[in-house]
Every structure is written in structure tokens, then in C-alpha cells.
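Complex shown without one protein chain; remaining protein chains in place.
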Amino acid sequence: MEKAISARSGLFTKLMSIKENRWIERLLPVAILAVLAVIFTVATNGRFATQKNIKIIMDQTLIVATVATGASFIYASGNVNIAMGACTALTATVAAKVYLATESVITMVASALFFGVFLMTVCALLSTIFNVRVMFVTIVMMVLLANIKAVILKGESIAFPYELISALQRSNISYIIFGAYFVFCYIIFHHTKVGRAIRFVGSNEVCSEQTGISPKKWLMVAFLISGIGVGLGAFLVIIRSGTITSSTVGSLNMDCMLAIVLGGMPIYGGSRSRSYAALIGAMTVSVLNNGLLMMGVDATVLQGVRGLLFLILVLAGSERPELLPSRE
Amino acid sequence: MKKFSKILAILLIAVLMLNLAACGKKNEKTPDASNTASPSSTPVQNEVEQEPTLKPHKIAVAFASLSSADIMQKNYLENVVGPAFNTEFVFSEELSNAEEVISFLETAYASGCEGVMVFPTDGLDQVIAKADELGLYVVTNSADIVQSVKNLPHYVGNVSSGAKITAGIFSEVVMKLVSDGEKHNVIIVSGGAGMGSSQHYETTVSILQVLQSTYNLNYSSPIEEIARSTSPLEVDTGSDVKVYIYPGFPYGDSYVSGLSSVLQTGEYDTVICCFNAFSQFSVAIDEVEKAFGKNIRVVSLSSVDDTTASAFNTLDAFGNPSIDAVIVKPLCAMSAEMFVLLYNAIEGGVDQIRQTPGEATMFIMPMWYAYGADEYNALSNLDNSPETYAFKPEELKQFLIVYNPSVNYETIYTAWYTCTAQSLMNR
Partner (left out) sequence: MNDYILEARKLSKNFGVTVALDQVTFGVRRGEIRGLIGENGSGKSTVASIFAGMQSPSGGEMIYKGKPWRPSSILEAQENGICMIVQETGTIPNISVAENIFLGHERKFTKGPFVSRRKMIAAANELLRELGIEGIDAGRPARSYDFQTRKLVEVAKALYWNPDVFIVDETTTALSQNGRQLIYKIMRRLAAEGKSVILISHDLEELMELCDTLTVLRDGVIIGNLEKHEFEANKIKYMMVGREIVGDYYHNDLEGYSDEVVLRANCITTLKDLLCFSLELHKGEILGIGGLSHCGMHTLGRALFGLEEILDGEVTVGPNAVPVKNPVDAINNGIGYVSKNRDLESLCLQSPISDNIASTGYKANRIAGGLISPRKEKNYIMRQVRNLSIKCASIYHRVATLSGGNKQKVAIGRWIAADSNILILDCPTRGIDVGVKATLYKLMYDMKKAGKSIILISEELPELIGMSDRIIIMKDGEISCEIKRTEGFSEHKLIEYMI
């Protein structure tokens, strides 16, 4: 029995040391995505990997990837933002109204960016000034913003001219916007003080304060960057469907959380956070959806699979420290 | 995963073989049009020399809601139409906006669909454009052809009850209601009449016209303007007959309470809903009936489901049902027409069934109505089971080009346009 215990503990130790390996930890989600893509391509006799299908996957990924990439700054700081969807939805609504008033796409985009940053800044200020955890502030904001949106829309929907939306779609501007924002976030997150400081705050707020890294200041910065993502995401929402209704981007918040977790980002934030986790995760979700459907799996079963996957990944990835937690 | 693929392939082959075996049966003769509810008034060549080999097809269905009526429609397609024509259906969840429909289209494409029935009406220009981009033939349920995309090759057309036709049915029903020699004060729940819904607008207009002619009303503003009101309006009728326009949709708590406060004046005894809203007000109406000791009559657009059945068959304290008349969409019959259009398009005959080649076409399936519990109970037994479907598979064959190469727009249009509840009941 001692040998069995020894062997079992030996395997566990090996698994743990693999988990500690930073290259494994970084590349595992990418590897999973690649493996899934290969499996589906083979299983569908190449139908999965056609240009059209890949474009579909990317189209489905873009909005979530954009908003979630920005949200990863907030998650990295150890906070959870429940209002991403509500912020994006309201921003899209306001931007749509601006377009109706001005008929200018540039003004619409500018207003989306401004309003997205504004909303996220309000969330951050409420949290820092009143010392309330971000999650609770954003729960309140989520309800408030949804109601504001309902008041603005009054049960109607806002429809954009077909020609405008088609032209925007043909120009592939969604890809350009996402690409630029992704690169921007990647550089900031991984190659500047900003990303390092935010991750450090997420690891241990007390220690970061004692290192001269102010948790409040960097939380504001995280929300600011995330606000840009919200603004851009709102614009992409408009391009995708050409209408804004009361239920637009209803599930965006959960999709963002799912993408971030599936992409390998720890739900508690901290050092292991990666800005590209959102993109990997969003793509993984789309690939899974798309591939399983191509293979004939029922759409309702897919929901269950996604939920289960989310649970498994959060449990597997969550760092339950053996020592005392760093925050009360 | 490869194993899964193999199992799927074997299943499809089995289905195909079963269908081929089924096709070997002798065709039934189509009944005579004059005595029965055979939908077509024009004689159609409906006998086929031999059963054609049916290719397997896959059609997606995008639902706007999943009420019991929609489930019935789903069952009809999945269990009756699908097996008969070697067609697999892929159903969506409840889709509430264009974005969700577009995502569904993409998944439909991924699962190999060739056509799609679209019931949600939000952002249809984008939805149709996306379907076209994906190579999916699309038929929608909208009351109007989407002009900006009407020339897209995969946009077959719409199957709808028609705004003016629905308005005409409402006129007939309301006329019955108000022609009893007494004066009635009416609330018109106009929905999106002022927000671009042509059906709600036409319905509101027709109701106002009926009231005007019945009570000799003298509206101070044009009927068109009154109908388009976007806020609650007590109409100046130039007489002691009261008419109240209540627009909007139940997006917040204030919607029901707003109408409730009007009812509680005790001045109105008739409520006419242009969309399926009566269940929202049933409690408020019941309270007012009790408080004022009078019956409030209700007419509403609705669907054949448990809520409507209960409203008709459950009597209030005064021995009256909660609803007096309903106008319903015959969903199975409607989806049968949508199926026919899509199937023909997928089989290469899209222009053959259009009114104008290269342009999306409007097809009408009029709504049915029931006045009173007896009529409703009879109606509710129509088009909901293999014995009572308006369009059984055998009847559909004549509208499919694989069986009947000469089928065209006229034959299809007429068949469904003349399919009324009365004609079905007679059959």
C-alpha cells in the first residue's frame, strides 16, 4: 500500500510540476484549441476548415473577444465585473441614438468609445470611493444600466440602414478594430508596467500597496482600458446585426467570463493572467459550438456541455492557496 | 469522433432507405375542391407517374417564441413533414433579436442546413443578407417584403397573414361585437401601430373605422393619425361613445398598471388587443369586472394554446368567459407553406415559385378567428394532429416540384390563401 501511495503521490507531484511549468501553463489552452480544430476538421472531412466556416467562427468570436480582452485587465486585478454585457448594450444603444441624430459613423464610434470609458469609469469610481468590491458595484450597475437602456428604447428597436451595415461588413473593419485593440492590450498587459502592476494587485493587494503599487489607481486604469473594449465591442455589435433591441448582447457577460476562463485565465486574477486568454477562450467556444453542430450534436445539448466545461475549468484552474488567503 | 461520424452516416442512410421504401406506396387521389377544404381552387395535376427519389435535405427553423403552439408546429415539421420528405429540421431556441438569429444561421450552416424559416422579425435585412451570404434559402414570417434585400438570390419570400387581411378579419369580429344595438366604450391595445408595425397599424385603423361606421363617430383627427399615436390617447369621438388608444408593449411594470388605471374608471367595457396581450390584462380586467359588476368583453390576437383555451372555457363570477373572440395564426399550415417554398428552392426551382423571377415574393396565409367558446373549441382541434392537419404530406406533394414539375407561384399562393378554418371544418 505504501508503494501505491507512493506511486499515486508521485503522479500527482509530476502533474503539479507540469502545472507549475510556465510554458505548459501558457500553451495548454492554445494546444487544446488546436487539437479541437484538428479533430473537427478530420471528423467533418474538411468541412470544418473551409474559409467560409473559419470566417463564421471568427465572426462569432469577435465581439466577445474584444470585450473580454478588455475585461481581462479587470479580472487580472482580482476583481469580477458582472456588468460587461450591460455596459456594452447601453453603449451600443447610445451610439445608435447618436448615429440617428448625426448620421455620422465617426461620431458614432467616438461616442461609443467615450461612453464605454465613461461607464466603466463610473463603476471603478463607485468601487474605489465607497470601498465596495467591484462585483457588488457591477451587480447594481448591471440592473441599473439595463433599465436605462429599456427606458431609452421604450420597447422599440433601432435599425441601421442596410447599405451602411453591409458596407461596414464588407470593409472587414471589425477585424481591423479587433486586431488593433488586441495588439494594444497585449503590449500593455505583457510588456509594460501597467500589466505587471495590475497582475500584482490581483495577486496580493496588501503586498502591492506595500510595494508602492496602489490598488485603487491600477483598478481605475484597468477599467479605463476595459472601457475602450466596451466601446469598440458596442460598435462591433452594431455592425454584426444592424439593429439594437432590448435583448441585444443579452448573454455577453457570461460569454466573456466563459471565454476568459476557457482561455486559461485564473478566475482570481494575479500573475497567471494573460491578455490573449480571452481570444483563445472565445475561439474555443466558437470552435466547440461550430464543430459539435457540424457533427450533428443537438443545440440544446451544447448548452449543457458548455456549462459543464466552465465548471470543470474553474475548479481545475482555481488556485486554492494552502496558506491563508491574501484578502479578507 | 470518427466513430460518431460513422454512426451518423449510417443513420442517415437508414432514414433514406426508409423514405425510399415509403415512396413506393401508391399515391392517394386528391379530393374534389368543391365539397371539401382542398385548398386549391384551380385543378392541379397531382398524380405522379412514379415516386421520385428524394434527396436528403436539412432545413433550419428560427423561432421567436416557444409557446405550446410553437411546439405543436415543431412537432408537425419534425414528425410529419420531415420523415415524409426526407428532410431533417434543426430548431432554434427562442430568439429575440437579429444578432441571435444571425448566430443561429451560422450554426445552421455549420450543421449542413440548406434553408431556413425565420419567425423573428427584428433586423430582417441583415438576417436575410447573412442567410444569402451563407447560401441558405430563406423564408420569413414578416408582413412586408424587405425591400433593401428583395433581389438577393436566396431570399425566396415571406409567408404572412397579411396586414390588411388581418385587419379585415378584426373588422369582421369587432363588427359582430358592437352590432348588438348597444353602445360600447372601447379600449384598443394598439401595440406597435405607431412604431412601424404595419399589421398593428392596419388593425387599429380598421377597428376605428368599424366603430366610426357603427356609432356614427366624428373623430377630430384623421384615423391614420389616431392609429399612429405613440402615447395613450382618449380619442375625441364627437359623441358619448368613448374610444381609448393604448399603444406600446409590456416592457416594464407600468404597461399593465397604465391600462389597469384606465379600466378602473369603469367607463370601458370592451378591450381589443392587436397583438397577443390579453393574458397580461386578465387579472386587471377580472378585478374591474368584480368591482363594477359588469362584463368586459375582450378580443385579441392569440394562438391556439392552453392559455386561450382556459380563457374561453373558464367562466367568471358572471358566467362569462374571460375572452370573447380570438384571431389566431394557423402555425402548422403556415409552416407547411414555408416548407414548400424552401424545399422547391433547394431543389432548384426558386424562380419557378416566385411571382417575379429574381425577386422575393409575398405569400398570404390568412388568420383564423373564433367567436365564442364553441367556435374556439372547434378551431383548436384543427391543424394540430395527424388527423386534422390542414396540409398532410400527401396534400403537400402536389406543391413540390419533385412530384409536380409544373407547380408555380399561382398554385401555391391560391392554395394557402383560400385555406380558411371554415373550409377545414367542412372537410
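The first chain written gets the first letter, and so on, giving A and B; residue counts start at 1 in each chain.
Going forward, a contact is a pair of C-beta atoms (placed from the backbone, for glycine too) under 8 Å apart; a residue touches a chain by one contact, two chains touch by 3 or more.
Just so it is clear, the model here is predicted, and its values are computed rather than measured.
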Item to check | Contact list for the unshown chain, restricted to visible chains | outcome: A
Next on the checklist: For the chain left out of this view, which of A:192, A:251 or A:303 touches it?
Outcome noted: A:192
Checklist entry - In the complete assembly, which of A:113, A:142, A:185 or A:213 touches the absent chain? => result A:213
Item to check | Per the touch definition above, residue among A:128, A:157, A:203 or A:246 touching the missing chain | outcome: A:203
Next on the checklist: For review purposes, identify every residue of chain A that touches the missing chain, sorted by number.
Outcome noted: 2, 5-6, 9-10, 12-14, 20, 22, 187, 191-193, 196-197, 199-200, 203-204, 206-214, 270-271, 319, 321-324, 326, 328
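Keep in mind that, in the parts below, only the chains that are shown with their structure count from here on.
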Checklist entry - Distance from the CA centroid of chain A to that of chain B, rounded to the nearest Å? => result 39
Item to check | Sites on chain B touched by chain A in the complex | outcome: 1-2, 4-5, 8, 90-93, 96-103, 106-107, 109-112, 122-123, 125-126, 129, 134, 148-149, 192, 195-196, 248-249, 251-252
Next on the checklist: So in the complex, the part of chain A that touches chain B is made up of which residues?
Outcome noted: 39-40, 42-44, 52-53, 56, 59-60, 150, 153-157, 159, 161-163, 165-166, 237, 240-243, 245-250, 289-291, 293-296, 299-300
